[in-house]
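My questions all concern the structure below.
Of the protein chains in this complex, all but one are displayed in their positions.
Take a look at chain A:
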Amino acid sequence: MGREVSESCVDNLIIEMVSAYCNRFYESKPDLAARRIEAIGYQVGLQLSERYTMERPRFTDHLEAIKFICKDFWSEVFKKQIDNLKTNHRGTFVLQDNRFRWLTRMSVDTNQTNTDSSLDTAENKETQSASMHLYFPCGIIRGALTSLGIPCAVSADMSNLPACSFVVRIKG
């Protein structure tokens, strides 16, 4: 029997976690905060992939594992699949989500009544804080793939807000 999780609670928890690491623990060191958040995601990914791969045959190659992440894993976590998967067939995969769930409620405040130069920095700040929220899902993907035996590095790209893409680079 599936147990239910309140989505707004999860949203709040993640927002609070990111803000705690960015504004309280490592206020002056955003790099360190990002690493910590990614590490939390990594452990979550390890545990989730253990659970979601329970009833399925073992994967034969990397592509199959990535497809699993795009389809089943993503639908378990975000109730939708990845919209687009691209690869260069040399170990780099781009997973694009046109409406990433954890970014749908994020707003970018462009209505700043400031001078031009400070508007730029304000926007910059918004992008930075939004990208902070992507370290956690990056960690989840890295954790899931690592536990499937694929060591990799994951980074995120934000185009226009609810859409984002994750770039997976397989090591070795």
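Quick note on the criterion: a contact is a pair of C-beta atoms (placed from the backbone, for glycine too) under 8 Å apart; a residue touches a chain by one contact, two chains touch by 3 or more; residues count from 1.
As a working rule, contacts and distances are computed from a predicted model.
Peer 1: Given the options "Ribosome biogenesis protein-like", "DNA-directed RNA polymerases I and III subunit RPAC2", "Transfer RNA methyltransferase 82" or "Trafficking protein particle complex subunit", say which is the protein name UniProt records for the missing chain.
Peer 2: Listed in its UniProt record, the absent chain's protein name reads "Trafficking protein particle complex subunit".
Peer 1: Which residue from A:E16, A:E50 or A:D157 sits in contact with the chain not drawn here?
Peer 2: Touches the omitted chain: A:E50.
Peer 1: Which residue among A:R3, A:R58 or A:K79 touches the omitted chain?
Peer 2: In the full complex, the listed residue that touches the missing chain is A:R58.
Peer 1: Residues of chain A in contact with the chain that isn't shown?
Peer 2: Given the touch definition above, chain A has residues 43, 46-47, 49-51, 53-54, 56-60, 147-149 touching the missing chain.
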